[in-house]
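Here the complex is missing a single protein chain, while all its other protein chains stay put.
Right after this comes subunit A.
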Amino acid sequence: MERNSSRDTTALEEPKDQASLEDSSSGPDSGQVHDSSRRKFLVNSGYVLGTLAVGGVISSLFGCAKDGEDNADSSAPADDNKEAAAPNYNRALMYFTQAQFRIVEAATERIFPEDESGPGAKKLGVAFFIDHQLAGDWGFNGRDYMNPPFFAGEKEQGYQGRLKRRELFDIGLRELDNYSQTTHGKGFAELEPDQQDAALKAFETEEVKLTTISAGSFFKMLRSATLEGVYSDPLYGGNLNMEGWRMRNYPGSQMSYLNIIEKDFTKIEPSSLQAHLASH
């Protein structure tokens, strides 16, 4: 529970600019609300007395580990113990080709574009998020029932295809690019934003007819994966620096809302699982 107060105030008061976004500054959970609520919780329940002592040990251990990306904070004011900012090692590809990655980056940015309220999917790292997801269980439909026989079902019976998500992405992205080549003579990533919107719309409404997969279902999957990348914990590679959460005043992972639950809307600086692990 011992915390570095200078880091706390930094995270609270520093407005996040472009640079801090790219460099993924550290975000120890912070704020008056949070602190006092946690203290109050300890008093209330007596639950964590044992954990408190242990928490101190664990937090000092994690405090020493300096190679994690989230410990690197190039935007924060100079700090006596500061080491050189580490690169974000999460920013590499596990599944997509570069060409696929560029299409996904462009398409997700149209689904969740940058505007005056904050960054879009591209800056938030959504394409990296989707890439990483496709490389694992989700991409292989590891926990879905994929046994034959396969029959085309009624709409109410849900997905009945034999293709896995990574295969659906391969086909969907290729078709999106084909469609762009046919209509504009350029790849999807090279189109103007409004042309990209029109292409995505043609998929969404199934104006585009594909033989192997449904263009509409592919778009739906792309849209929901985009929102997952915007709003999941930054540990998965999207929601960079919690900017997705910050834009909608979602506080992320907080231990307690006991002291605001009866109150009117209260703005709370977000906190991530990384901070939770490091602070206990």
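Going forward, a contact is a pair of C-beta atoms (placed from the backbone, for glycine too) under 8 Å apart; a residue touches a chain by one contact, two chains touch by 3 or more; residues count from 1.
Convention: contacts and distances are computed from a predicted model.
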Among "Carbon-monoxide dehydrogenase medium subunit", "Spondin domain-containing protein", "Divalent metal cation (Fe/Co/Zn/Cd) transporter" or "GMC family oxidoreductase", UniProt-listed name of the chain not shown: "GMC family oxidoreductase"
Subunit A residues touching the omitted chain (full complex): 37, 41, 44-47, 110-113, 115, 117, 120, 137-138, 141-147, 149, 151, 153-160, 197, 200, 204, 223, 226-228, 230-233, 235-236, 244-245, 247-258, 260-266, 273, 276-277, 280
